[in-house]
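One protein chain is absent from this view; the other protein chains keep their places.
Labels run A, B and C following the written order; every chain starts at residue 1.
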Amino acid sequence: MLLNPGILALLLGCSLAFAMLLYAAWLGLRILSRWDPQSSSEAQLQLERRTYLVSTLTNYAFSFEILSGLLFIFTLEDIHSLFIGAMCATGTLNANQIGWLVLLIKIVLFFTAAIWVHFNRLDQRTEDTPLVRPKYLGLLLLTPLVGLDLLLQYSYFTGLQPEIITSCCGSLFTLGSDSVASELAGLPVEPTMLTFFLAAGIFLILLVLCLSSKLALFRYLLFVASLGLFFVSLAAIVSFISLYIYQMPTHHCPFDMLQANYGFIGYPLYGGLFIGCLYGLLPGLAQLLPKTLSLHIEIEKTERRWLLRAFFAIVIFLLIVAGPILLGPFILLSY
Amino acid sequence: MQRSLAFGAYLLFSSLLLALLLYSGRQQADTVAEHYFPANRQLVKQLGLTDLSIWSEARYTRHPSQADLFTAFQDYPGAFDHFPAGSIIGPGCLQGSPSLSFQKRGQP
Amino acid sequence: MSARLKILEHALASMARRKQKNFAIIAVYTLTVATLASILFLTQALRNEAANVLLGAPDLVVQRLLAGHHDLIPKQYAEQIAKLPGVGKVTPRVWGYYYDSLKKVNFTLLGVNDASEPPLLAGHLPTSGRQCALGRGIADTYGVEIGDSLVLVDSKNRTLLYEITGLFSHQSSLLTNDLILLPEAELRRFFALPDSQASDLAVQVYNEQEVSTLAKKIKHQLPDTRPIGKMEILHTYDTVFNWRSGIMLTIFSSALIAFCILAWDKATGISAEEKREIGILKAIGWETSDVLLLKFWEGLAVSLSSFLLGTIIAYLHIFFFGAGVLGPVIQGWSVLFPKFDLTPAIDLYQIFALAGLTIIPYIACTVIPSWKNAVTDPDSVMRS
Partner (left out) sequence: MAALIQAHTLSKIYNRHQADEVRALSEVTFSVEAGEAVVLQGPSGSGKTSLLSLIGCMTRPTSGQLRIGEKEVSRLPEPFLARVRRETFGFIFQQLNLLRDLSVLDNILLPLYPADLKTAEMHSRAERVLEQLNLLEKQRMKVAQLSGGEQQRVAIARALINQPEIIIADEPTAHLDSTLSKELLVILEHLKKDGKTIVFATHDPYVYQHRLVDRRFSMHDGVLRKAE
């Protein structure tokens, strides 16, 4: 096991977050079993107060879980020098099988936790709190996921053996080998680029439609478009966006762009994508919530803000992507 | 209003100070990397050195990368103390062991 | 000014009114952060130094093992190794230890052949039999300078005098602190080493990629040897400092835990006065979430200011004051400990990791107490 400060911070933080969530989930269970909005008893009042504790605990825990994704990537970048053959985070991730799984869970947690936090905030603004049950059920589902994240992270870091020779992005994302990653890297550039900009275009059009109309259908479509854009973008980053950022025709690594050599450009890039997709998902999901009047008013009030955030985040993302394609000296399409 | 401004100013000041320290550190590191690291590397090369001279109380701490396989606490080059006692018990004083001394210039 | 800022304003005002309590917390917190940060910065700097300087180390060091001991290696092994394809120069090295039982230090005696001037040396390398060059640490500890003489007792109990002709400058202390350089022939005489043998062999390898292959070949041809590659040497230092800092972080985490208990205690045991204040705020129309925000701001103010202050103190301590306080901890029993003149090797990642290690526990142990205070009954002020 590596006693690296970043690893210690990650394990400590995730354990604390998990402990806080466990407590919150237990409180949530008690709230679920005894919740009675019609009652004005002392017990109900205590439960109402507990909901504050639950939301404070979960807000802190989820904020850390989201930050931990960053720290995780940071740490992978830092310790890559300990592994022979690892030149960036990809190499560290390949050092044992669990690495990629941890990353996947962290991405899933980012979206689910952020959605929970947003819906919790909606619910707290309404007088009749219609979301109490679905909210706490969701919390009960999310807590094991955070536990799993902690467990996998622990076994990943304990399983890291510095002597291991790992394959790095150079060998993982090269054309010709037989894996998902190499298939992504091997996607033909022109159609991928087309699909990517098409997906982004559809997303933006739907966004504008949602801003101007109240039709639920547009929101559902936007939800689908966000999901689509997210996966298409990830594929596009490996397939061609990375090439333009590194200005090299064979460098497909999705993590190198987070390093200082490339001006940390990866952070606004991934930030824009993740935040944009998150706020694109929310309006569609909000349509699925119970249709009480108070909630409806609150959704109408906040939805506009979500849509605008999605818009700006995706525009930033697209600008960063399009910048080097349009302005850079590197021309890929003629290859 | 004034208090949040003062607090904000304090945070800004100390983060700037920290940033400045980090930046100057980087500059310093660059100079060192340019001047002393090559010189030291040259020294290492010429004398054929293998280890840093940080701890000289025992052979395995003086040359961690060259130590014997059988040395206490030592299973392979680069293994470290696994007995916490190592940090509590100092080296003993052997009777009749030699010591280092010097003679000033001009003295008999 | 938004509601959040106004509540921040009140949070600061109420902290200013309880100077002693908050000052105590910030002081202890800052000290904890400074300790952890010092450990991190120091070991990181040492790692960086080792990684950069030891790049010049021999590509391969071949030692002979006899009954598990490190033993003298016959010089003819050098000829055999030199014949392997890809091997450049093979240099027999002669070195040994000299133990000073008064100071309890092992000095490293190293034989030199090549008299060409190395960098960072004042004076010159020993050329004749009665000369030597020393590391700065020895010179400082014993208060000697060029021209003085070193007195050594050899294996036959003869007292020998060596005139000091060269001293290494302090910039090379991390490498040469305890070195005593003698001409190789003189060192052989001193240790009574046979001419046909050496301490070990430094092997030059043309292609760095080939080092491990060559190591295998050498091990195969000469089964009683142990080849140590340069990567292994570099790796040793990476792990040693990673481990050292990890161990020390783990030990000092008890300080962190103690601090967390203090923070928890301070947050739980608020005075009747504070409790009344929160009651008043709620009675005049503050919501629970407003009070939680107030507490959040208080926590943020404490943790951010302590964190920044602590990190700055640690930085100054390690890189401006030569790790004066922490040095002895790393030093262990070393008497000849190099004066640290370290090069900062910190980036944002270390700062982030440090923030994670110190801020999260503080937040975690103040959440529940601040909630408990925030749900004070608003009508409590009416029935007191």
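Following the convention adopted for this analysis, a residue touches a chain if its C-beta (ideal position, glycine included) is under 8 Å from a C-beta of that chain, and two chains touch if they have at least 3 such contacts.
What you are looking at is a predicted structure, and each value in this text was computed from that prediction instead of being measured.
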{"item": "Contact set of the excluded chain (shown chains only)", "value": "A, C"}
{"item": "Contacting the left-out chain in the complete assembly, out of C:L281, C:L308, C:I346 or C:I359", "value": "C:L281"}
{"item": "Chain C residues touching the omitted chain (full complex)", "value": "1-3, 6-7, 9-10, 13, 17, 276-277, 280-290, 377-379, 381-384"}
{"item": "Residues of chain A (touch criterion as defined above) contacting the omitted chain", "value": "37-38, 40-42, 45, 48-49, 124, 127, 129"}
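Just so we're on the same page, only the chains that are shown with their structure count from here on.
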{"item": "Arrangement of touching chains [line / ring / star / complete / other]", "value": "line"}
{"item": "Residues of chain C whose C-beta touches two or more other chains", "value": "235, 239, 243, 347"}
{"item": "Residues of chain A whose C-beta touches two or more other chains", "value": "none"}
{"item": "Chain A-touching residues of chain C, taken from the complex the two chains share", "value": "40, 231, 235, 238-239, 242-243, 245-247, 249-250, 288-289, 292, 347, 349-350, 352-354, 356-357, 360-361, 363-364, 367-368, 370-371, 374-375"}
{"item": "List of chain B residues in touch with chain C within their complex", "value": "1, 3-4, 6-7, 10-11, 14-15, 17-18, 21-22, 25-26, 28-29, 32-33, 36-37, 39-59, 61-70, 77-78, 80, 87, 90-91, 93-94, 97-105"}
{"item": "Touching residues on chain A, where the partner in the complex is chain C", "value": "2-6, 8-10, 12-13, 16, 19-20, 49, 52-53, 56-57, 60, 64, 67, 70-71, 74-75, 77-78, 81-82, 84, 124, 162, 260"}
